[in-house]
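All protein chains of the complex are present and in place, except for one that has been dropped.
Per-chain numbering from 1; labels A and B assigned in written order.
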Amino acid sequence: MRIEFELDARTITVEIAPGETLMTLLRRIGAVSVKDGCSRGDCGSCAVRLDGRAVTSCLLFAAQADGRRVQTAAGLADATGGLHPLQRALVDAGGVQCGYCTPGVLMAAMDLLESDPDPGEQEVRTALAGNLCRCTGYVKIIEGVRDAAALLREAEHD
Amino acid sequence: MPTIAHYHRPPDLDTVWGLLRDAEGSARLLAGGSDLVLRCPPEVDTLIDLSAAGLAGVSVRPDGSLAIGAMTTFSDLLVAAPVTDHLGGLLHDVLADFGSVLHRNQATVGGHVARARMSDLIPGLLAADAEVVVRTEDTSTRALADHLAAPPTTHVLTEVRLPVARGPAAGAFTRFSRSAFDHALLNVACVVHLDAGVVRTARVVVGETGVLGRRLRAAEAALTGRPLTEATIQAAAQAVVAELDPRQDALASADYRRHLAGVGTRRCLQRAAERLGEVA
Partner (left out) sequence: MTDKLQVVGHNERKVDGRALVTGQPVFVDDAPAPAGMLHLALLTSPHPHARIRSLDVSAAEALPGVALVLTHENTPTRRYTTAGQGYPEPSPYDARMFDPKVRFVGDRVAAVAADDLATARLAAQRIVVDYEVLDPVLSIDAALAPDAPVVHDEPDSDAFDASRNLAAHATAIVGDVEAALAAAHTVVDVTVETQYAQHAPIEPHAARAELDPAGRLLLTTSTQVPFHVRRIIAHLLQIPVHRIRVVKPRIGGGFGVKQEVLIEDLVALTTLRTGRPCSLVITRAEEFVSSRTRHPMRVRVRLGADADGLLEAIDLDVLSNTGAYGTHSLTVLSNVGSKTLPLYPTAAAQRFVGHAVYTNLPVGGAYRGYGATQGQYAMEVAIDQLADRLGVDALDLRRRNHLRAGGTSPIFRELGEGREGVEQTITSCELPACIEIGAQRIGWAAKRGQRRRDGSWVHGVGMSIHLQGSGIPRIDLAAANLKLNDDGSVNLTLGATDLGTGSDTVLGQIAAEVLGLPLEKVLVTSSDTDLTPFDVGAYASSTTYVSGTAVLRAAEDLRGQLLEVAAAVLEVPVDDLRLEDQRAVAADGRSTSLEELALRSLYAVDQRQLAANASAVLDTSPPPFLACFAEVAVDLDTGRLRVLRLVAAVDCGQAIHPRLAEGQVEGALVNGLGYALMEDLAIDPEGRARGTDFGRYKIPSTLDVPPIEVVLVDSYEPTGPMGAKSVSEIGINAPLPVIANAVHDATGVWLTRPPFTAERVWRALNGE
């Protein structure tokens, strides 16, 4: 079947097998910032935002994205490649080691930052609980997300 | 990858039902998809996506009972005050620790109940005497407990209802697991309804792997007709330990599960008592 959806502000029209997952579809069409860490909804490395909500794309049928808006980590930077404050803060805080979990972490963190401009440590922990990271021990990821919130608040004031 | 040939997203419930009935077992309803993606049986070739059929949302019905649309996600449920306040916060206990945000954003109440496996929600719903609205050729409302005992083979679950409590009532829920997000080894939900300072009715429900939610009648009997004192609570917890015959598996021994059920019951009843303003 053919579906049409918005992927990081581009319209995608693509032929899919109705049984394939959104994760497989996205990786197949080159949206490889979406990672496959488990294919079972356990690790969060495949997280994307579907109509503005972070979900695990390995547990969605691609067909469910028809007519909807999908955001990935690759779409966060601006058109000229300028890093989003969240990207900047995460990498500068040391929240990126191998970087395999990073795209998923960014998606879950975006969800949080859009609803909570000043999240406390516990809020960040809760928001990222579905994103497994084996490298960082989370300390600097949490720091990075809170730094990003501060950067975004500043930008708001300017 | 499931060998699905057809995908539908019908605009209303009637069309959903028509498609489901006509597919004669070769179709599955698709809610969030979090369960179905991994477990779609090979004979299924059709998906019927419920997301456009108008089944999402929480409302308060004229009689005060709560209606939770089958397609309401756990995220939406967590911010629905009438639900989280119900029975003093029983479902807040359930929802606050339920899955991760990624999962809550996708999983729906209807899909969860329909999938009918180890559940952190069902014990709470059973303790709250929840009902379900089920669409087949016609629409019927039945107790969740009855529905789970004998679900109609082909049906659409459209709504979960929480009846209003008559008089003071409160409940609590607790779960035990190895890590923050883990299959619970065991969970417990309790609800007590008071009448003039004594327990009029009580629900004590324990869930574990393979048991969606079992009411422990002896514990309920130990509570009924008594004031909700520490002694009553202890008696109920002891009754749970005596009555429960839990399983033994890789996660925990039967002994330990039995012990946890007692601790969980005591803690839930104490919290329910606090919520009722009774001194526990």
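What we mean here is this: a contact is a pair of C-beta atoms (placed from the backbone, for glycine too) under 8 Å apart; a residue touches a chain by one contact, two chains touch by 3 or more.
If you're wondering where the values come from, they're calculated on a predicted model, not measured in any experiment.
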Shown chains touched by the chain that is not drawn here: A, B
Option touching the unshown chain, where B:61, B:117, B:178 or B:217 are the choices: B:178
Residue ranges of subunit B at the interface with the undisplayed chain: 1, 100, 176, 178-183, 250, 252-253, 256, 259-260, 263
Missing-partner contacts on subunit A, residue numbers: 30, 32-40, 42-43, 45, 72-74, 76-77, 81, 83, 87-88, 90-94, 96-103, 106, 121, 124-126, 128-142
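Criterion: only the chains that are shown with their structure count from here on.
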Distance from the mean Cα position of subunit B to that of subunit A, given in whole angstrom: 30
Of all residues in subunit A, those that touch subunit B in their complex: 1, 17-21, 24, 40-41, 44, 47, 53-56, 58-61, 63-64, 66, 108, 111-112, 126-131
Residue ranges of subunit B touching subunit A (in the complex, touch as defined): 1-7, 9, 30, 32-34, 36-38, 40, 47, 49, 51, 75, 99-103, 105-106, 180-181
